[in-house]
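What follows is a short report on a single structure.
Shown here: the complex without one of its protein chains, the others still in place.
Order of writing sets the labels: A and B. Residues in every chain begin at 1.
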Amino acid sequence: MSAPTDARYKMVERTMKKLGYKRSALIESLHTAQETFGYLDKPALKFIAKRLRLPLAKVYGVATFYHYFRLKPKGEHNVVVCMGTACYIKGAKEILHRLEKRYGIGAGETTEDGKLSLLTARCVGSCSLAPIAICDNKPKGKLTVEDAVENIEKALS
Amino acid sequence: MIKQKVRVKTFQINGIDVTGRSDSTILEVAKEHDIHIPTLCYLEGLSCVGACRICLVEIKGSNKLIPACTGKIKEGMEVFTDTDRLHKHRKMILSMIFAERTHTCSVCVSNGHCELQDMSVELGMEHSQVPYLTNRFDIDASHERFVNDPNRCILCTRCVRVCDEVEGAHAWDLVDRGLDTRVIHDMDDPWVESESCTSCGKCVQVCPTGALSEKGVSATEMVKKKSLIVNLLEMRNRER
Partner (left out) sequence: MITTLEELEEIANKKQCENNECREELRVCIGSSCLSLGAKEIEKDLKKSVKDRGIEHRCRVKGVGCNGLCAAGVLVSHYDNESGEEVLYEKITEEDTDKLAKAVESQKPLEEHRSDMSRGFFAKQKKIVLENAGYIDPDDIEDYIAHGGYRALFTTLNDATPMEVISQIKQSGLRGRGGGGYPTGLKWETVAKVDAEKKYIVCNGDEGDPGAFMDRAIMEADPHRVIEGMALAGYACGAAKGYIYVRAEYPTAVEKLNKAIKQANRLGILGNKIADSGFDFELEVRLGGGAFVCGEATALVTSIEGNRGNPRQKPPHLSDHGLWGEPTVLNNVETFANIVPILNNGAQWYRGFGTEKSPGTKVFALTGHIENTGLVEVPMGMKLSELIYDIGGGVSEGRNLKAIQTGGPSGGCIPADMLDLEVDYDSLKKVGSMMGSGGVIVTDDSSNMVEVARFFMEFCKSESCGKCVPCRVGTTEMTDILDKFINKEATKEDFELLKEMCEVVKESSLCGLGQTAPNPVLSTIKYFEEEYIKGIKDD
């Protein structure tokens, strides 16, 4: 992400403006920033802090409290394995384990070449499709432990 | 906002009749009447957060335990501060605090002047009832005068509150959550690089343990100025 002259900052500015630059606009602004930039880096956080007249520590505290916010760039592709109850009892843990082994990274990490991020979600609310993984925003439901890795590889290619 | 008139309320603590202004907390009234309730995250002059749960008290007729620092008084209520149930809970909670990070007193600058240590003496806790956890954090000694050792932090947030409420800098806040929570400067920057810190040192003085200390003191030497904040606030009010 480049300096705040980046045109994309206008998107964030628009959200803040819509909410009257109130301090309560922080979380909505973080959402817009993440949507626009893909993740939240320090220049973006500092920009929001300044515009909303908020302490830096407060902005950083909020951004790290909510797990939806990412402070590091995501990989080119990403897989979100749902770890909700329904998925869990249908083998999500084992599926995650196999994916970790396949790509040599732990949950929440990105491969060294920046190609793939492996993420988990507490529940994506598609319990009827359990176990489910979201591959680049496309849901892949009713996975089995055996075919999950293969299926996910296919979905990512 | 709802405005309420201030009146005087009468109630009982441990069977003793007490009175207090209707907007006061159980802890404030107890202090006025020299009834001791153990506290840890509470500090006179700062807002109350009810986080450490050491000051929990029992209220007759309710199964719930209420922290005395935030619990408002009610006419006719019967408060108990010293029951077996409370003793058991406080000991277990204190055990958890000790087990969470590294509180090895012998090598600590605050040894002998530590509120956590004092609390274990007060509650008669000789060893932690729960297994020690293994979270370890980096020490920040970048500041020329102060050191932050998160391994001795109990997350009472006094430093965060004093910096925001008294100094007005809000240089500290919490980062992450749950067991990973830490107090940080700005965007988790080294203390020396903090844009917001005024180096006033109030956070160090209010820290109950050896987590925040002055440089150059060795084990047992860090004595903190506990009444600093109350004095400061009194001076401010007098000037007005």
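Here is the rule we go by: a residue touches a chain if its C-beta (ideal position, glycine included) is under 8 Å from a C-beta of that chain, and two chains touch if they have at least 3 such contacts.
Owing to the predicted nature of the structure, the values given are computational and were not obtained by experimental measurement.
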Sole contact to the chain not displayed, among B:Cys52, B:Met77, B:Ala169 or B:Ile229: B:Cys52
Answer key for A:Val12, A:Val79 or A:Val124 versus the chain not shown reads A:Val124
Touch rule applied to chain B and the missing chain gives residues 1-2, 49-53, 56, 63-67, 70-72, 88-89, 92-93, 96-97, 99-100, 129-131, 133, 154-155, 174, 176-181
Absent chain, residues of chain A that touch it: 22-28, 30-31, 58, 61-62, 65-69, 83-86, 88-90, 121-130, 132, 138-139, 141
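Definition applied: only the chains that are shown with their structure count from here on.
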What residues on chain A touch chain B, complex-wise? 42, 45-46, 55-61, 64-65
Residue numbers on chain B that touch chain A, as the complex places them: 164, 169-177, 184-188, 195-196
